[in-house]
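The complex appears here minus one protein chain, its other protein chains still in place.
Entry: chain A
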Amino acid sequence: MSKDIREGSKAALPIVLGYLPVGMAYGVLARAAGLSTLEATGMSVFVFAGASQFIAVSMLGAGAAAFPVILTTFIVNSRHVLMTSALARYFKGLPVGKIIPLSGQVTDESFAVAMADVSLVTGRPNYLMALQMTAYGSWVSGSIIGALFGSIIDSSSYGIPFAMTALFICLLVMQIRNRVHVIVAVTAGVLALGLQGILPNNLHLIIAATGAAGTGLWLTLRRETMNGVWSESNKE
């Protein structure tokens, strides 16, 4: 068990490198939007969903009421449905008491790192828990540092704006194992680019990812029909 925790925490380190500065940027923006240090930190402690927190504080800064902020948060974070659905298969029959903390901390980044090598995650809730807790710790720490001393570091420098993108590029490369994966990736990317200006609140992510994964399913089924047998080859 301690091995799971050690390995999980270690796997989170590239995320930490991205979360610390981005959490700091969030802390700065939250303070600028009129939240106290405690309120800014509280949001990170309870919500722990970066994109929605940035949107929420900018809405609050512009004087938005509670309901629109909460509704927007729901829409932005509904994309996690896809990720926790995909993760569920690696934790068959896990007690609800463990599902609560495990699912409650799923983020784009921890999901992607976990899926980079599913053999490390399968049946190891403590590995994923440690991965997510480490990411969570860095997000909350970053938020506090940003809220308290945010003005000290310039979060648009040191390549900080590119940290998450670099992480995602490497994770994407690691996910691509066959030709269908390439087609799915390009479909998702093109759909996301095309829809991002049309759909608000990150909805383009859900539509693009669903459409592209659907394309992958269609290609797999078509190949299966043509081969006449279920092809296992797409799995690896």
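Operating definition for what follows: a residue touches a chain if its C-beta (ideal position, glycine included) is under 8 Å from a C-beta of that chain, and two chains touch if they have at least 3 such contacts; residues count from 1.
Methods note: contacts and distances are computed from a predicted model.
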I notice the complex is incomplete. Of the names "AzlD domain-containing protein", "Peptide/nickel transport system substrate-binding protein", "EboA domain-containing protein" or "Putative MnhB-related membrane protein", which is the UniProt protein name for the chain that's not shown? "AzlD domain-containing protein"
Would you mind spotting which of A:S58, A:N126 or A:T220 touches the chain that isn't drawn? A:T220
Which residue from A:A130, A:I145 or A:A192 sits in contact with the chain not drawn here? A:A192
Counting contacts across the full complex, list the positions on chain A that touch the omitted chain. 13-14, 17-18, 35-36, 38-39, 42-43, 46-49, 52, 56, 60, 66, 69-71, 73-74, 77-89, 91-94, 96, 99-100, 102-106, 108, 111-113, 115-116, 157-176, 180-181, 184-193, 196-197, 204-205, 208-210, 212-217, 220-221, 234-235
